[in-house]
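Left out: one protein chain. Kept in place: all the others.
Moving on to chain A:
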Amino acid sequence: MYETHYHRASSIQDAVKLRQAAGEGKYLSGGMTLIPTMKQRLAAPSDLVDVRQVPEMKGISVSGRTVRIGAATTHFDVASSSELAALCPAISGLASHIGDPHVRHMGTIGGSIANNDPAADYPSAMLALDATIITDRREIAAGDFFTGLFETALEDGELVTAVTFEAPAKAGYQKFANPASRYAMTGVFVVRRDNGDVRVAVTGAGSNGVFRHEGIEAALSAQWSPDALANVTVDPSDLLSDIHADATYRANLVKVMAKRAVAAARAD
């Protein structure tokens, strides 16, 4: 690790100010990606602004069916929230399968979505839930937020402070874990609203990061059942190929994980 300067922010304004004052600064949340990257000397921020102790960025609040999760809320806290489990068990289940216990007690939802790792779990949930990403300066729809591999709509110095979404009638998430890293080699988050709207988001498989699959959405809108996907085809041409799985196999996984996510959602 190269030399860096550590700052602990006490408020959102304080964090943004510290970040602005820094040269090549970065916000630090759980650090589950950033710190290993720095240890390998692949990142060299001059300053780290730690937002984990900012009170207004922590915790889960529910109002009716509206859920707000502070950006600095750990995966463990999301996974173990009884309010969330009652309202949207799919996101609790997703959080409970991120990494290992160490990662879940350190890593945060804001860090995950701001990093937008193409194999991370949360981006698929945000996109399928049509969540709103709240920053220090504006609100961004999830559909506009995730723009590519490790790319987001965030401007330089912009800080994710929370996410909000309306709990859907049904939601399910199924992930096929990479055998080595256990990140999502393909993960599919399905959501069905009371009005029959369906959104399906796929992580781990797209060559440009998380994406919605219109064919699956159309089939599930017509019939909310795993069987509805029998005749859906998933085009491998925009999917990732790497040493673990090629695009053809990932295309199969998208369909199988979607089927299983619907089955899981129906069972909840």
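Things worth noting here:
Here is the rule we go by: a contact is a pair of C-beta atoms (placed from the backbone, for glycine too) under 8 Å apart; a residue touches a chain by one contact, two chains touch by 3 or more; residues count from 1.
Quick note on the criterion: contacts and distances are computed from a predicted model.
Per its UniProt entry, the chain excluded from the display bears the name "Xanthine dehydrogenase family protein molybdopterin-binding subunit", taken from "Aspartyl/glutamyl-tRNA(Asn/Gln) amidotransferase subunit C", "Protein CotJB domain-containing protein", "Autoinducer 2 import system permease protein LsrC" or "Xanthine dehydrogenase family protein molybdopterin-binding subunit". Checked against the hidden chain, the listed residues A:L159, A:V191 or A:L253 yield one contact partner: A:L253. Against the chain not displayed here, chain A makes contact via residues 1-3, 40-41, 176, 179-181, 183, 243-246, 249, 252-253, 256.
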